[in-house]
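Beneath this line is the structure, given in structure tokens, with notes to follow.
The complex appears here without one of its protein chains, the remainder shown in place.
Presenting chain A:
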Amino acid sequence: MPPLPLFRLPGLVLFEVFKSLSIGEKINLSLCSKKISTQINNARLCSQKVIVNLDMLDHGMRVRTENNRDTFDIFISLYSRRRNDPDMQQCQIDGHTVPLFSFTREIDTFWKNYYSTSIKDVSMQDFN
């Protein structure tokens, strides 16, 4: 099947689709484009209560549901630690171009200015 033109779908249908995706799928989808990220934010998925655990030791965070059934990890690394890999993507996060590896259950991000940018704020936007 050819690629699906997501934005030709009615808004209500899009919202229903977003609702049925897991935390990780929503984060991964929001990294596809700024417009999708905005749409996911507009869907106001407030009904989905999530818990964010910050892991200072491993420089990462875990976003999870209350019952722990749905979890997604975000790892924050220094830009200098990035490695040349064809699978590495460049994504726009909060106005910054961030190299990252995206997986179904986690993303590894590499930040140029490690301390001044907070990925926590960025990912929290997805959950309002």
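Brief remarks follow.
Going forward, contacts are C-beta pairs under 8 Å (C-beta built on N, C-alpha and C of every residue); 3 or more make two chains touch, one makes a residue touch a chain; residues count from 1.
Here is the rule we go by: contacts and distances are computed from a predicted model.
Entry comment: the absent subunit's protein name, as recorded by UniProt, is "Skp1-related protein", drawn from "COI1 F-box domain-containing protein", "Vacuolar protein sorting-associated protein 26C", "Skp1-related protein" or "39S ribosomal protein L13, mitochondrial". In the full complex, chain A makes contact with the omitted chain through residues 1-10, 12-13, 16-17, 20-22, 25, 28-29, 31-33, 35-36, 87, 89, 91, 100, 102-104, 107.
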